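Left out: one protein chain. Kept in place: all the others.
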Amino acid sequence: MTPAPRVKVQTEDFDLQKEIDDLTGANSNIGAVVSFCGLCRDEQGTLDALELEHYPGMAEAEMTRLAEEAIKRWSLDGVSIIHRHGKITPGDNIVLVLTASVHRQAAFEAASFLMDFMKSKAPFWKRELLKDGQIGSWVDAREADDDALERWQ
Amino acid sequence: MTPAPRVKVQTEDFDLQKEIDDLTGANSNIGAVVSFCGLCRDEQGTLDALELEHYPGMAEAEMTRLAEEAIKRWSLDGVSIIHRHGKITPGDNIVLVLTASVHRQAAFEAASFLMDFMKSKAPFWKRELLKDGQIGSWVDAREADDDALERWQ
Amino acid sequence: MVKLVYFAWVRERIGKSDEEIELPGDVRTVGDLLTHLKTRGEGYELALAVPRAIHVAIDQQHCQHSDPIGNASEIALFPPMTGG
Partner (left out) sequence: MVKLVYFAWVRERIGKSDEEIELPGDVRTVGDLLTHLKTRGEGYELALAVPRAIHVAIDQQHCQHSDPIGNASEIALFPPMTGG
């Protein structure tokens, strides 16, 4: 049975244990759950917050497409992706990827795949709000993130 | 600064969000937290519970050695490993590995490394307690788990 | 008529988040659209100065600059994404 991806774009934080419980639910054949939490870093104390802009509609659609691609490639019993938008302060969660499977390898690989693609394909943009009250610059895309996609070709 | 591994062997369950909060704590330079939860499967409904035996003392020592090896190999800001023992019912947590890092790749690789070694090196043994009231057999080690170690040589 | 939507610094430089425009008949591909938009003023020129830095989605799906616009109803222009 192919699981339906669970995808959410929201301003509020999430509780990881609750998200896992929701994902695994009544399925007692899951042996492995991998989670990735992406957190806001404080950039050596200069950062007051990140402001995350997104493309409503496409964000959810793209996250669903990525999750469906992972479900096609690996034997998975569940995928959840949550991405927050709005103002996010250092130490807070930005993104969550959850994968559930019978065995661990599929769960690890699918979570890593999803994060690589979330970084480069999900329509979100980060802008820095600095401690000194200035609106800082838009965060540049990392070349390493584009390179990361190549290993999944 | 090299983080000290956090290692626990316990009968009670754990709360993933709390373990992550404890691990990341006051460090606002963490950008990535990967978790692996290993769950008890119900084996097509035949399993009443798993009984997990362990080697007290060596279990903690070996888990600490594995965590220290991961900290040597990857740039990590924290590692937690929790392994439960005693009676564990289908759907419940057995093991947790948590890795925190500035970037995601180190966190993913270290978590995957730790689980591969936990499977083959941590002194725990699973026995099946069956639905029909019988004490089932000791779970056999999977050859795939030994093979999994080779990619880290 | 096609709806254009802009995000992040593309939005800021163009000075609006969306607009509806009529496309000239010779605008067939995404690349043609970028070239056309640059004639619409200084903000557009600034936003689209380096075309390969501009990502485009047609009806909420990523596309290439060589892709035809077809009968798109919504075309989005934005910088490289930095979510995750």
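As written, the chains take the letters A, B and C, and residue 1 is the first residue of each chain.
The rule we apply is simple: a residue touches a chain if its C-beta (ideal position, glycine included) is under 8 Å from a C-beta of that chain, and two chains touch if they have at least 3 such contacts.
Since the model is a prediction, treat every value here as computed from it, not as a measurement.
In the full complex, the chain left out of view touches B.
In the complete complex, the hidden chain is touched by one of B:7, B:76, B:100 or B:118, namely B:118.
Contact residues of chain B toward the unshown chain are 38, 52-55, 57-58, 61-62, 83, 94-95, 115, 118-127, 138-141, 145.
Note that in this section only the chains that are shown with their structure count from here on.
Common neighbours of chain B and chain C, by the contact definition above: A.
Of all chains present, the one whose mean CA position sits nearest the global mean of protein CA atoms is A.
Centre-to-centre separation of chain B and chain C, using mean CA positions: 48 Å.
Averaged C-alpha coordinates give centres for chain A and chain C that are 26 Å from one another.
Not a single residue position of chain C touches two or more of the other chains. Annotation for chain A: residues touching 2 or more other chains are 38, 115.
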